[in-house]
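Just dropping this structure here.
Missing here: one protein chain of the complex. Every other protein chain is in place.
In order of appearance the chains are A, B and C, and numbering begins at 1 in each one.
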Amino acid sequence: MVDIIEYTPTRDEYAYTFGGVAPVMRIRPGTALRLWSEDAFNFALRSTSDLSSEKVDLRFVNPQTGPFYVEGAEPGDTLAIHIVDLEPARDFGASAAIPFFGGLTSTGATAMLQEALPDTTWIYHLDRARNTVTFDGRFGDFSVDLPVEPMLGTVGVAPAAGEVRTSLVPERFGGNMDSPEVKAGATIYLGVNVEGALFSLGDGHYRQGEGEACGTAVEGAMNSTVIVDLIKGQAPAWPRFESDTHWMAVGSTRPLEDSWRVGNVEMVMWLQDLFGLHAMDAYQLLSQTSIVPIANVVDANYSVVVKVPKALLPAASAYDGIHADLRARAAGLI
Amino acid sequence: MVDIIEYTPTRDEYAYTFGGVAPVMRIRPGTALRLWSEDAFNFALRSTSDLSSEKVDLRFVNPQTGPFYVEGAEPGDTLAIHIVDLEPARDFGASAAIPFFGGLTSTGATAMLQEALPDTTWIYHLDRARNTVTFDGRFGDFSVDLPVEPMLGTVGVAPAAGEVRTSLVPERFGGNMDSPEVKAGATIYLGVNVEGALFSLGDGHYRQGEGEACGTAVEGAMNSTVIVDLIKGQAPAWPRFESDTHWMAVGSTRPLEDSWRVGNVEMVMWLQDLFGLHAMDAYQLLSQTSIVPIANVVDANYSVVVKVPKALLPAASAYDGIHADLRARAAGLI
Amino acid sequence: MVDIIEYTPTRDEYAYTFGGVAPVMRIRPGTALRLWSEDAFNFALRSTSDLSSEKVDLRFVNPQTGPFYVEGAEPGDTLAIHIVDLEPARDFGASAAIPFFGGLTSTGATAMLQEALPDTTWIYHLDRARNTVTFDGRFGDFSVDLPVEPMLGTVGVAPAAGEVRTSLVPERFGGNMDSPEVKAGATIYLGVNVEGALFSLGDGHYRQGEGEACGTAVEGAMNSTVIVDLIKGQAPAWPRFESDTHWMAVGSTRPLEDSWRVGNVEMVMWLQDLFGLHAMDAYQLLSQTSIVPIANVVDANYSVVVKVPKALLPAASAYDGIHADLRARAAGLI
Partner (left out) sequence: MVDIIEYTPTRDEYAYTFGGVAPVMRIRPGTALRLWSEDAFNFALRSTSDLSSEKVDLRFVNPQTGPFYVEGAEPGDTLAIHIVDLEPARDFGASAAIPFFGGLTSTGATAMLQEALPDTTWIYHLDRARNTVTFDGRFGDFSVDLPVEPMLGTVGVAPAAGEVRTSLVPERFGGNMDSPEVKAGATIYLGVNVEGALFSLGDGHYRQGEGEACGTAVEGAMNSTVIVDLIKGQAPAWPRFESDTHWMAVGSTRPLEDSWRVGNVEMVMWLQDLFGLHAMDAYQLLSQTSIVPIANVVDANYSVVVKVPKALLPAASAYDGIHADLRARAAGLI
């Protein structure tokens, strides 16, 4: 039985960057954490009459819970964050078409002269018994219940090279990848860039489509149970995920084809390691087996996940089988 | 019971373009076709010692079976191509890392000064009993059996505006989308641009990962059974697919984020039609429900598929329920 | 003294594609042509009350004068088109912000959900004595005279691989590059793809900024005097230009960085040929000497011109000095 450290930040403990923030706590590798995180809008959208242009302060979005200083973590090491459980911490989530933010609108970077889309907020009520959130149309009376599928938009460590990035950015350090794969049962591997790694998480989503087209998911406060462990050395160049069913690598840059290239190259390297393959054979094998969902096309960088189904390949073990071990430890927690 | 027209082109009947080719046959809407198609390499790679740089003539790749003139098809109409069955027509497939072609190499468009990757051919033997193809490493002795999951890389009609495009191009007219969704059970909707539509197909894949990373799938000759039907008017701007489980739209352009945008906008429009939604509500609903696999990042345009699971939404019917009808007709064929 | 063939197409002789059109005339290499071309809008915009959404038929824009069959031209040869003189053929030019067309608006490929910008037409009156066109604001009374700097938006040959592309497309075959470098004094080198090359030109601009931001220049009918010559073999992979002052190469694809890469790789190859350089030395030399204006970011492909000033480098001669020779022949024409 593992002890769980529970932590709910006060409002002034929220972090809005990866890097550049003092740790809220020091933890030992192997620690289980139960963390409360505020929603991406910083709880500014509570009804459909709360408009993002009026209520959301873009300097204070994606509040992070953390960072945590992981004892013994040094640059070049690998942090393994196992998602044990994600549980909605409120009875509703919110989504919004923020003016000039999102995938089907011009933005500050894809700059155009057109008028903004109508600033619109949707509120999704949560039915815990049925495990659904309800979409209610704002421009008509269409409603539909959708299954809750909790995930975390952000999980990351401090960046390399002394950089500090806002919690809107996905990059090599993880961050705002907005991938539905960051859900219960997944292990996230991130290269450590600074002493203590300085891990944080937040941006809970009660559900999200791949791509996060309008720029925001069903955003909600979240209780996240995670185990944070440390692998000495072996830092991947870009985030890797492992689940019971898939090997995964995530690329986050621009344009989107470069994100895809990054994720594929990282996965070629992982397949080489896992199966002792030559790069060309790994490239070929990947080409015939990959599942490649888009994660986001709306953040400061765009994210693509390259997945290989374990069932298609021989049994293999990464990082000395830490994922299976974490799964076992997680089972003991619940 | 529907009659099936069987057609195997002679070598000099292959088409290498969408548009610009006289039809091989006139068919009535509703016709079932059983079509043999040559593999993408034009059968030039039969062993691992056949190198693409020596054997493959890039002017004669992706040979198409067709085009077929569909009687009554006029610009603005919608061609519905239902894939009844895809069956490998040879006992092996081939894949290759063609120099300066593929996703993890510089190419003619993503031009760089580096040397090409080693020109390599892989041969996959088909085991019909087990329904597998075998990957055999070329640089080591790793082997693994992979399930056969037949799909068509190309299905298209003649382009608009008098254009003629090679069978390597995916665009509004369909073409070389290289999406694993083009498999048995799917209905492909394409806008008609010219009298008779001039539909063709080819580029059979015994299996392919999403993205087709190295540029080629497990390429093989294919026997394709399809029903070709006609919907008057209602041409979608970009290809739409329908299966028993998903509504889908495909964008094919560059960069990859533009392909994604195109697919999403097309799906917003389709959701508006299917459920009587305002564009903003459709945008929001899509954002929380979409499944977005990459199809290819290696062709003349890159392709992204935007899918919405039917199970998440109320029952709806597109084009007067033609997909269900085609499924029923297909059942009568087998 | 060279004879000049004058040719003004009738309205039904206009071509709207590169490739796919029968030649209007056969010419011998070395022929001088004086060609009239209609404006890009097909003369649909004659006053500010002519709106592009109402008057312009997008199937019939960028009408080409030609194509011309150049005797002896074979695939692999190089067509040299020397621009002797460009003279506005009307007393006004037109420009327009066509809905969902241009660089600072969403488009069919960069698809978004926003409303179109206001459909607006500007008419520029030409003052031949002062050699100016006048910009008159449509939303205020600002006016300014701008120098006439005539150029051709399109000059191209039939594409390779049996393709036919609309006259809105720039690619390896030249086409709608929309580069201000295509002006009097320049020689355009294009690889020949089909017997007779099938050269055409059009899309005259009385002036244009680099990038053609709003999608249209000061569009006007043009009288173009050109000499068309043939170099056996030596086809460049992408268009090259030569002026008295610069070596130039043009890349046209998407995204824009790929256009830039293509133009740079082509220029590395040209510098290697011109000066007997190793690729790495050519790459370095180019890096310190290039002038790189954007040509267009609004067409079916985006175009970048990579220029190297002749004055910075030793004297050199391309294609046996044909540019200097054409300059001399041109001088004899005027």
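As a convention for this text, a residue touches a chain if its C-beta (ideal position, glycine included) is under 8 Å from a C-beta of that chain, and two chains touch if they have at least 3 such contacts.
Quick caveat, the model's predicted, so the values are computed rather than measured.
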Across C:L113, C:V218, C:I231 or C:I322, the one contacting the chain not displayed is C:V218
Answer key for C:L146, C:A161 or C:A324 versus the chain not shown reads C:L146
Out of A:A111, A:A129, A:A315 or A:I334, the sole contact with the unshown chain comes from A:A111
Even though one chain is not shown, chain A touches it at residues 16-17, 19-20, 59, 108-113, 161-166, 237, 251, 253-255, 258, 261-262, 264-266, 268, 279-280, 283
Contact residues on chain B toward the hidden chain run 104-106, 110-117, 255
Chain C positions in touch with the non-displayed chain are 95, 97, 103-104, 117-118, 120, 122, 135, 137-140, 142, 144, 146-147, 207-218, 254-257, 260-261, 264-265, 268, 275-278, 280-281, 283-294, 297, 302, 304, 306, 312-314
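The rule we apply is simple: only the chains that are shown with their structure count from here on.
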Distance between the CA centroids of chain A and chain B (whole Å) is 32
Separation of the C-alpha centres, chain B versus chain C, in whole Å, is 35
Dist(centroid_CA(chain A), centroid_CA(chain C)) in Å evaluates to 47
Residue ranges of chain A touching at least 2 other chains are 104, 117, 255
